[in-house]
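Please find one structure pasted underneath; my questions will follow.
Every protein chain except one is present and positioned as in the full complex.
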Amino acid sequence: MSNEKEPLLTIEDLTVSFDGFKAVDGLNFSMDRNELRVIIGPNGAGKTTVLDLICGKTRATGGKILFKDRELRGMPEHKIVRFGIGRKFQTPSIYENLTVFENLEISYPSGHSVFGCLAFRRTPEVIERIESVAEAVFLKEMLEIEGAFLSHGQKQWLEIGMLLMQEPELLMLDEPVAGMSPAERERTGDLLQRICKNRAILIIEHDMEFVQRIAHKVTVLHLGKILAEGSMAEIQSNERVQDVYLGH
Amino acid sequence: MLEVKDLEVGYGQSEVIHSASFSAGKAEILAIMGRNGMGKTTLLKSLIGLIGARSGSVKVDGVEVSGLPSHQRVKSGLAYVPQGRMIFSHLTVFENLISGARGAVAKATFDEIYSLFPVLAEMRKRKGGNLSGGQQQQLAIGRALITNPKVLVLDEPTEGIQPSIIKDIARVLQEIRKMRDLTIVVSEQVISFMMDVCDRALVIDRGRFVHEDTRANLDPDKVKRWLAV
Amino acid sequence: MKSILRKFLGGREGAVGIALLALIVFAVLPMTLDIFRLNLVGKYLTYGFVAVGLVLLWGNSGVLSLGQGIFFGLGGYCIAMFLKLEASSPANTAIQSTPGIPDFMDWNQITHLPAIWVPFRSLPFALLAVILLPTLIAFIVGAAMFKRRVGGVYFAVITQALALILSLGIDGNQGLTGGRNGITDLRTLWGWDIRTQSAQYVLYYVCGALLIGCILISRWVLSTRMGRLLLAIKDREDRVRFSGYDVASFKVFAFSLSAAMCGIGGAMFVLQVGFISPSLVGIVPSIEMVIYAAVGGKMSLLGAVYGTLAVNTGKSLFSENFPQLWPFFMGGLFIAVVMLFPNGIAGVWQSMRVRFIQLRHSAKRAPALASAPSAPTPLLEGSEV
Partner (left out) sequence: MLSFSPFLGYSFQEIQSILVMQGFAGLSLFSVLLLMALGLAIIFGQMGVVNLAHGEFMALGAYMVYLCSQIVQDHFPSLAPYYFVIAIVIAFFVAGLVGALVEWTMIRFLYRRPLDTLLATWGLSLIMQQAFRSIFGAREVTPTLPEWLMGSFKPTENIDIPINGVFVMALSLFMVGAVTFFMFRSRMGLHMRATVQNRAMSGAVGINTALVDRLTFALGCGIAGVAGAAFTTIGSTGPDSGSRYIVDTFLVVVFGGAANMIGTIVSSFGIAQAQSVSEFFLEGTMGKVTTLMVIVLILMIRPQGLFPSKVRS
């Protein structure tokens, strides 16, 4: 624990095993606000599993996940979300038969109960918020288009937009630029830099150019454990990392 | 032996493989190198028919197989060892081995496979799921060889395998090629393994081939640039 | 005013649809049909409540219940119990060995009214029970299953089993429920004879009005954020959870609301047809009512009503003329709707309209097709688990 301020997210000895196979093995990890962290690692390193554990999709078999000093383990998914954690999935998960506007509206962080939903109104405030998020994720002109008709990259942006609507304090993105064109990657990089004010962003990514562009700090995961952690330059000069990626 | 022309593959609206063309000759070992997420697995899956290609042609020994279901591609002489091995974990080792066989399996074929992988003979009654990663990899290769293929396609056979065993796998692939005059296409990101095993290598980056050379002319450092962090 | 139009009627187009249905139900049919046929249509409309509920539950939330007959039956039994008690006044039943209790109880040697029947002496209680009992049962079943993330096929199978259990249970407790014959010989509602022609007209109109009321309520629910959310749940249940919603409670809501509508339908059935029996509760009616919604188009509230009317009219035409062919037709309908017309009448109607608009546009010259309302997105695979 640093003295100046508490980390936003602290993971201690996190472990999960599936039928004896330890996908994540005694992981220790922490993140501060305003930090943009990228997790890299070869396939099967347990990257996605770590995100699944934090957002409650997978139940850990041991260890602690502390977010704003509260234990997340055992909390149902929707409560974790309401507590301030947003998650983007590997394949874009948007609602194809709703419009962009409606996709964003669903993520507006109030009226989440049954009756809240019935009483929910599109106040000017809500509309304004949706429009500003849509603008941020480059979809302002597409508000009335159904999700199914967006391009792959636009779907990825829409999902990031849906997360922004929730105003999460921790944003987790699983391969946000997969399938994007170079131009789209660049815009996404700018977007991520812009939105990491006042929150932490945790990203899994394979595109090293992209990682280099955006990461404040990089964590390398291998066989469920942390292999190395540091700046991109440090990681690139780390021999163990090179071994894992390149062989011997 | 294997001829791929203008292959385009994608999911939904995104295209992952852009107009890929390559070929591999008889008894050649061809490595396809690239980092995660660059399209290796998608390319190989589309060869065996697990993902439909949008356009392009795949020929095995002169026979067009694109558009066919997987099992007919196997019949035409392709065999596939997937990423992550995909052993049938509830079937025994022996059952896994013969799962793809058509009709009775010649004793010679078994002998050959068991001589390559003695451990499979020892463990033939064990459940596939109880094998170690390296043993599963051997089983997956054995399972692919049972159909006497002309072209063997392996997707990252070294993934999650200990370095010592990686060497064994390289040796075995060489041996198989010698024994059966088999064409082998293997995707990889471990350079040392590639240098041990292949005759020729292609480098794939974001769905396109960006580099090609024979092993003799291959400059590992150059390839590293495409693979390294 | 404008927002009310949007919310309840679904915009101008929706208002036209409702007005057309109202015109057909309140004017065209009463003017063209004799009272016998009209009463029959009234009966079909009561199934329409179930179909409308299924559009909410199945079409919009992706949850298929094969037990909607349970709620239809509960609603029906609640009102039938009141009517039966009124028809079994001591004066009317003086010849029984125990006067003042329903005749079938007397036949079963029951000598005093079972406790569960007592509150049904009160009409307000019975009316409340018509809506609340189905809602409560649906709430309990739904909460138990959806909280454990049981859905899809398992939910369908379990609700089907519940329908069987309830119909067998009613069947097996003759003294309490009237058994297989059900509760029959119902006469008056607070002294008003429901068997007369004038009463049948009135009840028909009440039934039509309530059905349109249910459609409007459903329209409203679907127009709120709830509507979008239910669609989202059907599309990607997992994602909704990660947008901060407790998915189970929304499914429970949709299930309970649809159950309440079934209850009203059941009560209107009893008032118009004059009896209720376990044959309306069990597996067969429950799944048949699913096909009404499917034929109409499982996403379309109005379509569900037309689907119900179409299938039932077909059924009575067939069974008058070629009774042995009807099951073939009905079976074929199930298969055809699933395999060929996943959006039912409403889907066919939509695509015809789109084609018509396109034709008109091309006739007018301009290739303005791009601006035509986007063709109905095929929701072919919408009904996944």
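A, B and C are the chain letters, set down in written order, and residue numbers restart from 1 in every chain.
Heads up, the rule we're going with is that a residue touches a chain if its C-beta (ideal position, glycine included) is under 8 Å from a C-beta of that chain, and two chains touch if they have at least 3 such contacts.
Just so you know, these numbers come straight off a predicted model, no measurement behind them.
Counted over the whole complex, the shown chains touched by the missing one are B, C.
When you scan B:Ser70, B:Asn130 or B:Gln174 for touch with the missing chain, the hit is B:Ser70. Screening C:Ser97, C:Ser122 or C:Asn173 against the full complex identifies C:Asn173 as the residue touching the chain left out.
Here the missing chain is touched by one residue of C:Ala254, C:Ile291, C:Val311 or C:Ile345, and it is C:Ile291. Interface note for the absent chain: among B:Leu50, B:Ile165 or B:Met195, the touching residue is B:Leu50. Where chain C meets the chain that is not shown, the touching residues are 64, 66, 141, 144-145, 148, 150, 152-154, 156-158, 160-162, 164-165, 168-169, 171-173, 283, 287, 290-291, 294, 324, 327-328, 330-335, 337-339, 342, 381, 383-385. Taking the whole complex into account, chain B touches the unshown chain at residues 48-50, 69-71, 74-75, 79-80, 82, 86, 88-91, 95, 98-102, 143-144, 147.
The definition used in the following text is that only the chains that are shown with their structure count from here on.
Under the stated contact rule, the graph of chain-to-chain touches is a line, running from one end chain to the other without closing. The chain with its C-alpha centre at the largest distance from the centre of chain A is C. Each chain gets one centre point, the mean of its Cα atoms, and the points for chain A and chain C are 43 Å apart. Across the complex, chain C is touched by residues 55, 57, 76-78, 81-82, 86-87, 89, 93-98, 102, 105-107, 109, 111-114, 117-120, 146, 148-149, 162, 166 of chain A. Across the interface of their complex, chain B is touched by residues 19, 40, 42-44, 91, 151-153, 175, 178-179, 206-208, 223, 235-236, 241-242, 245-248 of chain A. By the touch criterion stated above, chain B contacts chain A in their complex at residues 11-14, 16, 35-38, 83-84, 129, 156, 158-160, 163, 166, 189-193, 224, 227-229.
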